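Before we start, here is the structure in question, set down as structure tokens.
The complex appears here without one of its protein chains, the remainder shown in place.
What follows is subunit A.
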Amino acid sequence: MNESFKRGAREGLTLMLPMSVGLLPWAIVTGVAMRSTGLSAVESLGMNLIVYAGTAQLGTLPLIAAGAPLWLIFVTALVLNLRFVIFSAALAPAFHGASWSKRLLSGYLLVDGLFVLCADRLLRSDDPHWRWGFYVAPAMLCWSMWQLGGLVGVLGAGVFPKDWSLEFMTTIALMVMLVPMVKQRAMLVAALVGGLGAVLLRGLPLRLGVIAGIALGIAAGFVAERWSEKRRQAW
């Protein structure tokens, strides 16, 4: 195996380890949620493998429970996953020269935490072997944690008391990802506008408020960055 692939893999794993621990409770919660919706153990594990996207899984469960039509479930999942188009576009240059099968695997494995932690350094490296190691190793770690946590949740669904508000672990996991990012002012603006936008626009159909909030947050972050640049130039 290539030396720089191994170096990339090692650095990626070191970077990802703490956050991948944060995936466990989230995966367990999702596992419990799938079972309590009425999916069998095999169906739940199948969903974890086929979908591998916590937000889309949790978001479509109520529709599955209600027997909603296939198209509505599909559109809802698509909307909940739309943020990945943004991540995919930002990351695409890092897969310059990669084979189609590597790209397909990379697409399937592209979760939020991976983008948050790895995108910056991936895009700055010009060594394709290092990039592949730095991407696929932490990606597989996240995948393994998700499947493992899901298995624990699915098999242990009956053990956890239902009134323990375990679903709040999802929000905690997302917060643990967000907090280190908002130390930069423009990022903080993007987060505040994105979050409050999603709250204020919650009335939009098909959960489009989340997407609209994200779009507003991105625009606000961009504008804030421009402003602080202009101020710096004026000084």
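Everything that follows uses one rule, which is that contacts are C-beta pairs under 8 Å (C-beta built on N, C-alpha and C of every residue); 3 or more make two chains touch, one makes a residue touch a chain; residues count from 1.
Assume contacts and distances are computed from a predicted model.
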item: Chain not present in the shown complex, as UniProt names it (candidates "Protein-glutamate O-methyltransferase CheR", "Branched-chain amino acid transport protein", "Succinate dehydrogenase subunit B" or "TIGR03943 family protein"); value: "Branched-chain amino acid transport protein"
item: Selected from A:93, A:158 or A:205 as touching the chain missing from the view; value: A:93
item: Among A:8, A:138 or A:221, the residue in touch with the chain that has been omitted; value: A:221
item: Missing-chain contacts mapped onto subunit A; value: 18-19, 21-22, 25, 38-39, 43, 46-47, 50-53, 55-57, 60, 64-68, 70, 73-74, 77-78, 80-93, 95-96, 100, 103-104, 106-110, 112, 115-116, 163-166, 168-182, 186-188, 190-199, 202, 209-210, 213-222, 225
